[in-house]
Every structure is written in C-alpha cells, then in structure tokens.
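Rather than the whole complex, this shows some of its chains in their spots.
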Amino acid sequence: MDLRYTPVEQAFRAEVRDWLDSHVPRAPLPDFDSTSDGFEAHREWERTLHKGGWSMVTWPQAYGGRGLDLIRWLIFEEEYYRAGAPLRVNQNGIFLLGPTLIEYGTSEQKARFLPAMAAGDEIWAQAWSEPTAGSDLAGVRATATREGDDYILSGHKIWSSRAVHADWAFGLFRAPGSERHKGLSLILFSLDAPGITVQPIKRMDGKPVFAEIFLDDVRVPVANRLGGEGEGWSVCMSTAGFERGLMLRSPARFQVAAANLVDLYRSRANQADPALAASVMQAWMDADAYALSIYATASRLMAGGAIGPETSTNKIFWSELDLDLHRTALALLGAEAELTTDAPDRAANLGDWLDGYVFSLAGPIYAGANEIQRNIIAERMLALPRG
Amino acid sequence: MDFRLTEEQEMLAETVEALLRESCGSADLRRMLDESAARDTQRWEAIVAMGLPGVMAPESLGGSALGATEMALIATACGYWLLPEPLVEQAGVVLPMLAELDAALATRAIAGEIVAIGHPTHPFVADADSAVALLLADGEAIHLVPRDAVTLVRQPSFDPFRRLFRVDWTPSAATRIGHGSAVQVFWDKALDRGALFGGAQVLGVAQRAVDMAAAYAKERQQFGKSIGGFQAVKHLLANAQIKIEFARPVVLAAAASDASEHNRARISHARLAAAAAADIATHAAVQVHGAMGFSWEVDVHFLLKRATALSQAWGTAAFHRQRVAAHVLSAKLGPDCTFGAAGQREMLHEVA
C-alpha cells in the first residue's frame, strides 16, 4: 500500500491540467439535451478532447485512447472536474458501451465503432428500459428476428438518455418466443435507420433529457450484435459490464460538489441552522470515502482483480450521497431554494443547486434501482437467500 | 378535552375536497400551464361562491367566522389537490389581517379579489401580479399599496404554479395603514398563520404523494408481480405514512389552540413535522414511480416542487427549529404540559 502518486502520475496530472487550462471553454456550453446547438457544441468539445488525445485515456491507442491505467483515469477525471470542463455528451458510448466493446467486440466491431466514438463522430444513446422493463430488465419485449445476415428489430424502448440527438444506440432484444434472461442479444443500431421513431420525453424540469424509441421492423446486420446470439444478458452483466459500476460516476464529481457545498455553507454559516453543519461535513466525508473506495477498487483491478458486488455498494453510496448533498444545499438556501437559474434576483455565484438536485433524484432509480442493488448486496455479499 | 373534528368540520372538509377533486385534476393543472394562466377563473369563482376566501373573516364583513381548525382542513385539501390559486394565503393570512385593517377591501377580498402580502421574513411576494393591492412592510409600518403603484419582477420558481415577484415600490404616508410597535403583532400573527396553514397544506401534499405512489405500486408490474407487494416498497411508503400520522395531530392541535408562546412553538413543530413528512413522502413517491417519477408527464414532480417551496416559505426550517429550541430550553416541560403549562398551573390552582 502506497498512497503517494508516482512521479509519472504527477507528471500526467500536470500535463492534463495544462491542457485543460488552455482548452476548456471559458463560458459554459449550452446544455446538450435542450437543443441540437447545445448537442453539437458538446460534440465539438468531444472532438477537441480527441484531438488532444484525451477522449478516453484508458482505451488502447489503436482506438483513439492512450492505453493508460485506471489510476491515471482517476487523475484525469479529477482534473477534468476540477477544471469545470463540459459534461461528456458521449458518456453512454465511452463509459458504458466502450468497455463492453473492448471486451466482447470482434476486431471488426472495435475498428468500426471505437474510433468514431472516441472522435465524437458518433454519439451514443442507451436503450435499456422498456415500458414494462425497468428495474426488471429481463422483462424486455423488443424482438430481434433473424433473417439471414440481418436482424429485424421491433419494440419500444424508453428513458433513453441522449436519444433525441444521438447517432447510435444499443439495447437488448430477444429472439421471438424467448423468455426472461434467455434469448437476449445486445444489438447496436443507428438512430437514423428506417423504421425508427424517436419521441422526446421531458424531465420534471421540462428538459427533453430522455426519449422513447419506437422500432418498427428496423433492419440491422448481424454484425451489429455484440457478443453471442442469446448471450446478451451475460454480456451486460459481465466483468466489463461491472466496470461500468466504476466509471458511471467518477468520485471527482462529488468531491467538487462537496467543496461547493462547503463554500455555500461558509457563505451562510451565520444564518444557517447549526444542525446543517453536520450534514455538510457528512457530505464532504462521504465524497472523500467514495474517492478512497474507488482508488482501492482501481488498484485491485489494475493488479488483475475482478470487480464484484461493490458495483452495487458504489451505486447506492454515490446516489444517496448525491441526493443528500443536494438536499443539504437546498436547506442552506432556505427561501431561495426554489428559485430557478432564470430568477433575476438569484445570486449568480450560487451554482445551480436545483439542477443538480433534479439530476440527483434519478440516481437511486436508474442503472438498477437501489432496492435491486440492496438485494444484490444481501444475496452476493452476505449470502442471504433469494427470498 | 375532546380531540375530534366536529361533524360540521368533517362536512366542510369533504365539501372542499369534492370541489377540488372535480376542478383541480391533472388535466386542469396542465391546461393552466399550457395557457400560462395565473388562475382558473371558473374554479376560483366556484371557490368564492362557496365563501372560502372569507372562511375566517367576521360575519359582519360577509365571512363565515370559522376558526383555524376549519382553515387547516381547507389548507390540507388545497395541498392535496395542488390548488394553484392562493386560497390558503388569502383566507388564512390576508383576510384576518384585512378584517382588522381595511373592512372595505376585506369585503372585496371575500368576493374573490386578491390582496398579496409581502412578509418581512421573505424577499418575494407571491401572486402580486393578479392582486388588486399589496400588504407591504416598511420597517415597522404596514402599507397597503395598489397594484399599479408597484413594479414587479418575476422570480421563476421550481414550482411552476408559484408566482413569485420582487416588488419595487416607494413607501408614502398615503399608503401607510398602520405603524408603531403595535403593528408588529400583525406581522407576527401573519407569520404564525402562514406557517400553520402552510404546514397544513404541505401535509396534504404529503398524503397525496403517498396515495399516488401506493396506487402506482399496486398497478406497476415488475418481476411478475405488482411492485407494491415488495417489502422494500411497502416499508418505504409505510414510513412516509407514519410521518404523516404524527404530523397531523400536531397541525390540528396547533390550529385548535389559542395564540401563546407554547402554541407558537407548536405551530413551528407542526410546520417542521408536516414538511418532514412531505419531504419523505414526495421522495418516496419519486422512487416508487421510477423514471416516471422524474418525468414531466406524471404529476409526482408537482408535489415534490410544492413541498420544496412551502417548506421554506413563512419562515425557513431553520427559523422554526430555532423557535422550537427556544421554547424547549426555557419552558416548563413534562407530561402535564401537553396543552400548555401556564394555563395548567392556573387551573390547578383554581381547583385546589
């Protein structure tokens, strides 16, 4: 155990910091869900990152990455959030699909999809949920009917983030007549394909953050299937799948939020409820604990370890920490908590706590509701019966 | 000692409930938003026709002279149905104040005209745009200012039905209707009433959240059964319901008691307990609804937003916690003091 950064790691941090200092846009970009202008501005940022070689530092160089280890990924993320760089419009691609492609993809698939993903030329949407398949993902009904070298996709996906403007999507489809975890395949499809209709869904704040995707006899080549036919469930749940548990939320995000919360508290400590100090400190400690835990996991993975049920403990911990942190911020804001960023009298330096709060509400729900994650912890870590 | 609602009180609550159930459904709310309307004229007229704005006003002005308990029941129904119009503030705070300060305007307010109120504890004024006049504070003085004598700057709220404004105005002797230290009692009473009825309102929000979530949990199927059958969902909603059950008697007791330091602490307790219940209930409702719960198309978020707004208006949570603490650290406490220590001692003395 050695908790000092190596000179190489230090140099890497300095390099990242320098590059970000000179490239991160001074003014925040317009958000990527509300308008296609915002979306394209973020695509442009992905291209800028790619030109600098920063689009996904852990990927092999051949696919647009730097072939670096997870500790350096963490350092990159720390500097990225520290610099206030734009959110990653392609996060579904680079953090969710990318690692799975690297583990399960054929060389043709990797060559076809990874460089375009890294370059920002193809932005990805996820298409996990269906109206009847939320926490119970094995309930998907969308079908992939084999016709020679093609699949004909039909069905209805929902809560697809980025789907309104994105280029490609990935999701589970089942062989007609198959049930539950069997007969599922993970299939990639272009959102421009004939037979696809994308219908935006507004989040509670009115932003079209999600979409429904209706697939009506959409023809895709069999080569778009990732992993074996009918093996979609295990591909999703595999090691690579679990790595998503690590990359889904980098600790730096919460450390920045916690530092901002401390600033907010400092600026209001006089009029604040003294009990809120405890919540502020707890948020800071939790963000710190989450970072330390991820460093421990990253170290273990780098040494060849496999990730296990800690994806579930991580998911619960960061989602609850994020929600608590934002609720504490709203409590500190008092009568100003309800003001949106449009409110003329809202102090401009406050940060958008409401937006962060709305975002945090989704944490305990998506990527497997926390209730499901608790079942997983009880069954896999504590060996309790399925019930 | 009888801690029950009277039949008349229960009937009143049911009547208001029925009116709102009919006129304040999801479609009604969404139509208002589409039209960016300040209020639904038809619904407001029905509310006025029922005499609700004057429920606490004296009979001499055309009011019903009912008490805070009745008003709390009405406020709870308004919270439950997410009523956008400012009935709670008008009937519960503005009219009792106007009745003592401006009888003519009180009569007009009973007839449905809006008089907005800018309390010194809050930087903004709700519903100022559709008001005919505003009750405003300038130091210790109370001013009643016509709508056209002020400039309004809209401050958008998380709650799309809230209409908050910064009010720019110039105090003058012509608008001053009360001054001197005696006036402080008006603002204090307004704050207590706002907190009490706001608490009652947010209690209604909490119950609606649990009811919506329970209904959805019964219907929504996952893993081959309704999710309401899972203990995790059951216990989440049971915990929210418990919070409601132990906020309700505090709200009712605060409403049914006379103004006293003891009861002011209870008003704060009622507001805190109701807001805590709403916080837990609305977050539980979002969680039970899954992704639906943070989409625009399901009404759950309206509840969450109303709870967020009401929980910090009419005194922040910090203010009310402080008021409870001040009472607890100075008052006589104990099992014989539930309904006030001082009165208790006096009456015991009389008896003895």
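So that you can tell them apart, the chains are marked A and B in the order they are listed, and the count of residues begins at 1 in each.
Heads up, the rule we're going with is that a contact is a pair of C-beta atoms (placed from the backbone, for glycine too) under 8 Å apart; a residue touches a chain by one contact, two chains touch by 3 or more.
Since this is a predicted model, take the numbers as computed values, not measurements.
Novice: Which formula, in the displayed labels, states the number of copies of each chain in the whole complex?
Specialist: For the whole structure file, chain stoichiometry equals A x2, B x2.
Here is the rule we go by: only the chains that are shown with their structure count from here on.
Novice: Could you give the separation in Å between the centres of chain A and chain B, each centre being the mean of its C-alpha atoms?
Specialist: It comes to 39 Å between the two C-alpha centres.
Novice: Using the touch rule from the top, collect the residues of chain B that touch chain A in their complex.
Specialist: Residues of chain B touching chain A: 122-124, 153-159, 162, 164, 166, 221-223, 230, 232-233, 279, 283, 286-287, 290-291, 293-297, 301, 304-305, 308-309, 312-313, 316-318, 321-322.
Novice: Going by the contact rule at the top, pick out the chain A residues touching chain B in the complex.
Specialist: 129, 132, 134-136, 139, 158-159, 201-206, 210, 271-273, 275-276, 323, 327, 330-331, 333-340, 342-346, 354, 358, 361-362, 364-366, 369-371, 374
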